[in-house]
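Only one protein chain is missing; all other protein chains are in place.
Chain IDs A, B and C follow the sequence of writing; residue 1 opens each chain.
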Amino acid sequence: MKLKFAMVGGALGSFMGPVHRIAATLDGQAELVAGSFSRKAEKNRAAAEAWHVDPDRVYEDYRELLAAEADNLDYVVICTPNNTHVEIATAAIEAGLAVSSDKPLGIGSAECDEPASLVDSRAVPFMVTHNYSGYPMIKEARAMRAAGDLGDIHRIVVEMPQGWIQGIITLSGEEPALWRMDPAVVGPSLATADVGTHALHLAEHVTGLTAIAVDADASYLLSTSPLENDINILLRFDNDAAGILTVSEFATGDRNPFRIRVYGTKAGIEWVQETPEYLIVKEPGGNERRLFRGHSPDAESAKWSRIPMGHPEGYLEAFANLYGEFHRAVRAWRGGAPIVGGNRGYDYPGVAEGVRGLRFVEAVLANLAGTDKWTEF
Amino acid sequence: MKLKFAMVGGALGSFMGPVHRIAATLDGQAELVAGSFSRKAEKNRAAAEAWHVDPDRVYEDYRELLAAEADNLDYVVICTPNNTHVEIATAAIEAGLAVSSDKPLGIGSAECDEPASLVDSRAVPFMVTHNYSGYPMIKEARAMRAAGDLGDIHRIVVEMPQGWIQGIITLSGEEPALWRMDPAVVGPSLATADVGTHALHLAEHVTGLTAIAVDADASYLLSTSPLENDINILLRFDNDAAGILTVSEFATGDRNPFRIRVYGTKAGIEWVQETPEYLIVKEPGGNERRLFRGHSPDAESAKWSRIPMGHPEGYLEAFANLYGEFHRAVRAWRGGAPIVGGNRGYDYPGVAEGVRGLRFVEAVLANLAGTDKWTEF
Amino acid sequence: MKLKFAMVGGALGSFMGPVHRIAATLDGQAELVAGSFSRKAEKNRAAAEAWHVDPDRVYEDYRELLAAEADNLDYVVICTPNNTHVEIATAAIEAGLAVSSDKPLGIGSAECDEPASLVDSRAVPFMVTHNYSGYPMIKEARAMRAAGDLGDIHRIVVEMPQGWIQGIITLSGEEPALWRMDPAVVGPSLATADVGTHALHLAEHVTGLTAIAVDADASYLLSTSPLENDINILLRFDNDAAGILTVSEFATGDRNPFRIRVYGTKAGIEWVQETPEYLIVKEPGGNERRLFRGHSPDAESAKWSRIPMGHPEGYLEAFANLYGEFHRAVRAWRGGAPIVGGNRGYDYPGVAEGVRGLRFVEAVLANLAGTDKWTEF
Partner (left out) sequence: MKLKFAMVGGALGSFMGPVHRIAATLDGQAELVAGSFSRKAEKNRAAAEAWHVDPDRVYEDYRELLAAEADNLDYVVICTPNNTHVEIATAAIEAGLAVSSDKPLGIGSAECDEPASLVDSRAVPFMVTHNYSGYPMIKEARAMRAAGDLGDIHRIVVEMPQGWIQGIITLSGEEPALWRMDPAVVGPSLATADVGTHALHLAEHVTGLTAIAVDADASYLLSTSPLENDINILLRFDNDAAGILTVSEFATGDRNPFRIRVYGTKAGIEWVQETPEYLIVKEPGGNERRLFRGHSPDAESAKWSRIPMGHPEGYLEAFANLYGEFHRAVRAWRGGAPIVGGNRGYDYPGVAEGVRGLRFVEAVLANLAGTDKWTEF
């Protein structure tokens, strides 16, 4: 039987709603059966109709949804604005359901104590969708690093430049007024929380290292929003490796060439999200090897693939890889197995990864507010 | 309500079965409810279990399936070996169902007369999945050409080099013994029928031209199969444009960099399947413009996209674009509208495109068998 | 002492004149001391002045030049229009000088009998500048092939698409009227002779194979010139490998992405002139290795390099590599060593390579004029 889930938020026209819907159902393991897609009745109905959800199972808000459907569901997908994530997640867990929440986990680490302890006490699957870690060649990079193929890591550069705000202004002639830029909705950080947390997660996921200090410089441009939309951060990791993490929403013309480079004593690696199907391995003498997804049946990337190399997979398939693991956890949990930390034993980001992202944001904000060169976290 | 479909063939472990299943369901418009996935009972059951199809709705062969399920289905997906396509398609139409058939339509154009006239008389949706035409930037290329942005077209190069046979031999030390190489199953052509038809379809889809003559050279390598696995073809189109069409299954190390270049008096374009998210526009002075999927809300590619640029879509989404059009046709047909030629009014390949591919194969084989330089078709 | 040379043709504003001048002097082994750069006195003087050639050593035509300077020179560089190559080369050899001639050797193979037998009898260095073979990564490719790293070669694709005629028309609104398009000057072929001979030479240089048959299709576009400006050729080589050779001067927007792909049973290779610093090695399983110029001190490419990888070399350095070998031959010849065939023992193209190019052109023209599918040569 397919798992049953409902969505809160994510109506037509949003970016992440359709993404979660497709990613959760791509492998035929789960079924969208109910939802509260929007506070606006018309948008709520439109999403249900577009996705063939029974109109009787569409609700005005998440409370109604949980009250009526908790017994019919396995999990809830949360893709509402940031400031509602914690409240909805808490209610869903309390209703006995597993949770897949879009990132960030919340708007501050303090508000996550309650859901974190709930997840612990209920031992329920809980996913925070730092989805870039789901790409097959990222899994391959992680496996290479774990096997020692990179040697000792001493340099990490991770970049996520986007030009969307600039694009909107240039194309429309107006300043964007989006909830993503409103501190009342997204909390005290824009670029760092929105995409910087993805970048940190990917760097730590691939390298197995932990960032321990930040030295940051932020810009606040082309907008009346008080939040930073471009940030350059120097990092130090727990093995003393140096790093750069830079994200921007004003990198004119950049679509989203999320890029990670890791340099070790034996080899360097480079991966770029816009060409996700291969991993560049840099040999000390200067030659490159490009490993392609599924290059051998035993390759780590083969385990995270659906179709052969030469037939491009992309963002949705990577996102679906997170759901694949999550579904395994949900079935195990439905079968009686406790899921520690929301993800223990399964390869998707859980509560700890979500909290860590928020602590990183807080360290960056503290660094920006003070005069110290470095802020540890 | 979602449309209901069954699959014939395409069990786990096949390439195209999972592709059709994902592509048909990606947008939440259709549901796999029954199947005869394999002649082998165990594989048949395994597919049903993996995809959560009710075991009572899994059948030993397509006849049983149609007998039991015709009233509960909207369409049948055929991904069996080539020599059974026509027979299954004919039976499905006669059972009152629409059909989505993997290519080629059959193993010779003569055997397609019956299904073609059935499709005509029943006016039922019929799709042959020349899926590469579903890529958003291919649609954009076609739109540019139709708008006259390329000027008069005088040169076309289309390539589909693959190295899979060589890979298999090298990695396993043995000659592959696959049904794809067996003339009893695939008919008198391997490379030309299997992928050459894709290449021809794409060239004609983008340019709006019709190839009218071929001058071909084939190789029969590294295999005891009597069928060609590498073919180089000179083409002439109906406007006298010259072309090259080359496909190979022995292009060592090539994954599938399906590439099309079209040169007109105003501009050239180039698209490569392994980097499908952009179209290169070549300006007469030598500069390039790279147009990215969904570059403006009005761009043709935006109409065939699910997520924003910078978040890679790929093969499955392109395949799903064909199903999106097919589903629109099936709903219209269910609503009483006749669908002429299996696809009239909808943007997916129908019977004519399928027959055309087979005629192309036959022209190439005739050219290879004779001494004439050119064979018209 | 530096070698002394004079140039015939190649004034300012020409493409090849400055190229030969730079390439011949790049390594500090030779000195331009005299010339007859143009039939037009003003252009002749201007070149001399620009390049600091003594005005007393500038001559109205090559005969005067040879009469006055033969004793002061080691060699003559010929970069006049095609129909004068043979006559000037013959006179220079008769004057006791070595020759570096731009390609093609002449406008037909018959007219080359005399200079060929002169070269033989005088045993004098004679270079025909098929310069693309001078790229370091081409030398590396040849060495890999010679070492057996590619296995048996079964597929070769060589392309040299250019869009210059189209660029001229589009930018100027007029048909180009260049001597390169005038059959009285360049002989009976344009694209095949002008760049097709480069492509054939490169294919044979890298693979060590010999093309033995052609099946060609030519176009005559956008011009009142009767000569072909776009040609697609199917090839067969002496080991039965199949090939495609395609060149165009109407490939709108293509700058000159001269590309060669060679596929063997063990590996494939690919090199593109616009990114000349690396060679792609295609492994049977689908991964790629990119070898960079000078990747180890022992690499073949290191022997043809001036500066380390990461500091791009290009066209002029590759051209200078031919001159480096030619200068070694000239010094040996000045020291008394006979140079058989114009190049025996040295790694630059000689008379045989020049004649072979013309025979290839003649085979292509014969194939186009007749009705046979294949023309052997």
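As a working rule, contacts are C-beta pairs under 8 Å (C-beta built on N, C-alpha and C of every residue); 3 or more make two chains touch, one makes a residue touch a chain.
Treat the numbers as computed from the prediction; the structure is a model and nothing was measured.
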Sort by label and list the shown chains the missing chain touches.
-> A, B, C
So which of A:143, A:185, A:221 or A:332 would be touching the chain we can't see?
-> A:221
Checked against the full complex, the residue among A:28, A:183, A:286 or A:341 that touches the missing chain is A:286
Would you mind spotting which of C:1, C:184 or C:369 touches the chain that isn't drawn?
-> C:1
Checked against the full complex, the residue among A:111, A:254 or A:325 that touches the missing chain is A:254
Can you name the residues of subunit C that touch the chain not displayed here?
-> 1-2, 15, 18-19, 21-22, 25-29, 32, 50-52, 162, 171, 254-257, 273-277, 292, 296, 306-317
Footprint of the hidden chain on subunit B, which residues?
-> 278, 285-292, 295-296, 309-310
Note that subunit A touches the absent chain at residues 154-155, 157, 163, 166-167, 169-171, 215, 217, 219, 221-222, 230, 232, 234, 236, 242-244, 246, 248, 250-255, 261, 263-268, 281-288, 371-373
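Quick note on the criterion: only the chains that are shown with their structure count from here on.
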For the copies subunit A and subunit B, the interface residues, called same if over half of the numbers are used by both and different if under half, are same
Which integer distance in Å separates the CA centroid of subunit B from that of subunit C?
-> 42
Between subunit A and subunit B, what's the gap in Å when you average each chain's C-alpha atoms?
-> 34
Got the subunit C residues that touch at least 2 other chains?
-> 285-288
